[in-house]
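Quick notes on the structure that follows.
Here the complex is missing one protein chain, while the rest keep their positions.
Every chain is named by a letter (A, B and C) in the order it is written, and numbering of its residues begins at 1.
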Amino acid sequence: MKKEGQTIGEVLRQRGISRRSFLKFCATTASIMALPPTMAPVIAATLEKTKRPSVIWLSFQECTGCAESLTRSHSATIEDLIFNVISLDYQHTLQACAGHFAEHIREEVIAEHDGEFILIVDGSIPLKDGGVYSTIAGMTNEQILKQTAAHAAAVVSVGTCAAYGGIPKADPNPTGAVSVADIIKDKPIINVPGCPPIPVVITGVLVQYLTFGLPELDDLGRPKAFYGHSIHDRCYRRPFYDKGLFAETFDDEGAKKGWCLYKLGCKGPTTFNACATTKWNDGTSFPIESGHPCLGCSEPDFWDAGSFYKSLSTPTGNIAEKAIYAAGAGLLAGAAIGAVHRTKKQAAVRQHRRATIDDLGEGS
Amino acid sequence: MTDVELLLWVRGPAFDIATVILCAGMVIRFMEIFMLGRKANLAEARGSEMAGGLGTVFRRTLVDTGTFKRTPFTVVAGWLFHIGLFVIIFLFVPHILVFEGATGLSWPGLPSNIVDAFAVITIVTLLAILIHRWRDPVLRLLSEFNDYLVWLVTFTPVLTGWLAFHRVGAAPAALIAVHILSVELLMVLFPFTKLSHAFTLWVARWYNGAIAGYKGVKS
Amino acid sequence: MEKVESISVTIQKRMTPRCASPDEATSVTPTGNLIPLLHEIRHALERWLREGHSHVIDLHSLPMSPDEQRQLLDLLGEGEVSASLSALGNSEVIETAFAGVWRVTHYNDDDVLVGHFIEICQAPDILKSHPDDGRLALKQLDDLLSSVETTA
Partner (left out) sequence: MNGPSFERGYNTLKEQIDAPVAAFFSSCVHCGMCAEACLFYTETGDPKYTPIHKLEPLRKVWKQEYTFWGKLGKALGISKALSDEDLSDWETLVYDSCTLCGRCSMVCPVGNDLAYMIRKLREGMAISGHAPPGLIGATKRAVTIGSPMGVKFPALQAQIRHAEAETGLTLPVDKAEADYMLLLSSMEVMNFPEFIGAVAKIFAQAELNWTISSEAFEATNSGIQIGVSDIAAELVQRIVDAAENLGVKNVISPECGHAYMAIRWEGPNLIGRPYNFKVIHILELLEQLHKEGRLKLKDKDVRRLTYHDPCQIGRRGGVLEQPRNLLNAVAANFVEMPDTAGMNWCCGAGGGVSANERADELRIRAFKRKKAQLDAVQPDALVSACANCRIQLEEGLEEYHTDIPVVSLTETIVEHLDGLGSKEGHPS
């Protein structure tokens, strides 16, 4: 299972992957990372000489969508190459073995590659009630995570659940779900959020890590290379936003003409992801291109950030109702205060003593 | 508190609170004004109070040429930032959505790059106005804490809004949250400061015009 | 290079009626990136001739409307060289009508476009044979020869 000591280049050659294929892979990966195309040869040269890393993939409270995203949504082509670049030694869904044997492999990798392997996590970790809501082989997710992460070189949190808690953490968060970063504090963590994340972004992050080491992260722990721009910034419908042309409903003229979906609740302006450039389903399209506003799935708490179909800058409460009640209350309070003032003024009028020239002081 | 939690709070409870304070406060202000009453005028009228009042409500938006020549900065800067605020508040699409959400009324907005230009003009004008307030002897004499506070709470939403639009300085959710928060501060302070002139000035102008109109004078 | 400049004027004329057409429901407003891109190509070509530096432009990260992309291809045209590669899916390497300006297009196994580059160079790297591969080939050829000679 393990190809101890082999470089990625050696592995690729062994598997009959030509140098041109590899160059092509590097060129497209650099393109996804928005790196200058001239970096492709550098990536190629570095990867060639890099030792093929061992990877443990842990799945916790998740829907397997992230793994599906990576393995199934694209046919086994360029993205598949990542499985040649890495040695995926443990992954529930993909590995052939099961039960004690599978767990044994995990322990073996930890022992053999202590401090060198990459830990990929998808799914959030339940902490409530001692973490009983998700256990594997009698261990809680938290225990497995802590035990494994302690020996990892770095952790990659794939998917919004692992990165920020995601849907399990959504209100009312029945399992007390938390993100990887909430538990692991002493290892570098790269968040690759998205529900699911874009497949090529997952592979891109791994390539980036292998080539350049720990990537530059934004304040939410995401690699800037992939999450550096908002959907809005890169959206092909942006010109309509700038011109003030908006679809008002899903089937009006504006929608048919492909106008901006901001009014339909698009979270593009506050969502950082590569959807608008990388797109989905073999580069076919992305939600906005299909006519649906961005849900903001790569952002923390996206499930609870108000309605998917309400613009993100609008108040969530019933403002008109509150305004009417407030005005009513103001009317009553104002009448009371006004009455006090009125009484005071009337008292002043009553106190008025008719003024005569004797009340003026000395004249000249 | 994460950015999104903050954003949800400012869009939810905080906006409710600000709305309640703004509405109740302004109604109280108006009640305080109107309940002081006004004596009926016993002199024989030469003109109409209503016509004079309404006329001045509109006419006073413009200034006579002589005064304009004497105080061009105040007039031009005042116009610029008021128009700027109007465009920003009422013609920027995300803002129209707020009004639509509250009232159900909607109207077409302007392209965002035009609103952006107005925002820049407004920001520059407001800064110039602040400097003018410091330097002009009359304004220095008149100005009190209230004036600077009002300037600040007017300037902040424009600046934070502009930053949020360009997504400069922080995460967009945080920028929007801070922007909405600054608007809420404006709303909360509205009834208690001279910001309330936005509502009371129509009453003031009407009274001015009515007093003059009764005597047959256009004021 | 006056040729490119003069063409660019005609493009704008052609662009306007196309994008203004209300029937084109899917038409997207032009980004205005076409002309600057042509200038970039021109400068890169000039630099390559002067200093020998090759240059790669990643069209993927450059926002352009479908119309503009079509126009770009039309304008660059096709030259004498056209190569196709079979490596993790197909790839096309085409010299444009402008010598030294190449279009490199990558597809995956499903023939979905995954990369689109313009390279300004003598020949794109991906076309060239790698010395390591050459060394391997030499060895294989030697083996072949020896086996052929042995058989003979």
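Everything that follows uses one rule, which is that a contact is a pair of C-beta atoms (placed from the backbone, for glycine too) under 8 Å apart; a residue touches a chain by one contact, two chains touch by 3 or more.
Note that the structure is predicted; figures quoted are calculated from it, not measured.
Chemist: The chain left out touches which of the shown chains?
Modeler: A, B
Chemist: Using the touch definition from the top, which of B:T2, B:S143 or B:T156 touches the missing chain?
Modeler: Missing-chain contact among the listed residues: B:S143.
Chemist: Identify the residue among B:L152, B:A170, B:L185 or B:A204 that touches the chain left out of the display.
Modeler: B:A204
Chemist: Counting contacts across the full complex, list the positions on chain B that touch the omitted chain.
Modeler: These residues of chain B touch the chain that is not shown: 28-29, 32-39, 41-44, 46-47, 56-57, 60-61, 63-64, 66-67, 70-71, 74-75, 78, 136-144, 147, 150, 192, 194, 196-197, 200-201, 203-209, 211-212, 215-219.
Chemist: I need the residue numbers on chain A that touch the omitted chain, in ascending order.
Modeler: 337, 341, 344-345, 348-349, 351-364
We take it that only the chains that are shown with their structure count from here on.
Chemist: By mean C-alpha position, what chain is farthest away from chain B?
Modeler: C
Chemist: Which whole number of Å gives the spacing of the CA centres of chain A and chain B?
Modeler: A distance of 38 Å separates the two centres.
Chemist: What whole-Å value do you get for the distance between chain B and chain C if each is reduced to the mean of its CA atoms?
Modeler: That pair's centroid distance is 56 Å.
Chemist: Among the residues of chain C, which ones contact at least 2 other chains?
Modeler: none
Chemist: Got the chain A residues that touch at least 2 other chains?
Modeler: As it turns out, chain A has residues touching two or more other chains at 243.
Chemist: Spell out the part of chain A that touches chain B in their complex, as residue ranges.
Modeler: Where chain A meets chain B, its residues are 218-220, 230, 233, 241-244, 246, 262-263, 269-270, 299-302, 304-306, 310-317, 319-320, 322-323, 325-327, 329-331, 333-335, 337-339, 341-342, 345.
Chemist: Give the list of chain A residues in touch with chain C in this complex.
Modeler: 17-21, 23-25, 27-28, 30-32, 34, 36-38, 40-41, 74-78, 81, 234, 236-237, 239-240, 243, 256-258, 277, 282-284
Chemist: Using the touch definition from the top, list the residues of chain B that touch chain A in their complex.
Modeler: 2-5, 7-8, 11-13, 15-16, 19-32, 34-37, 93-95, 97-98, 101-104, 108-113, 167, 171-173, 176, 180
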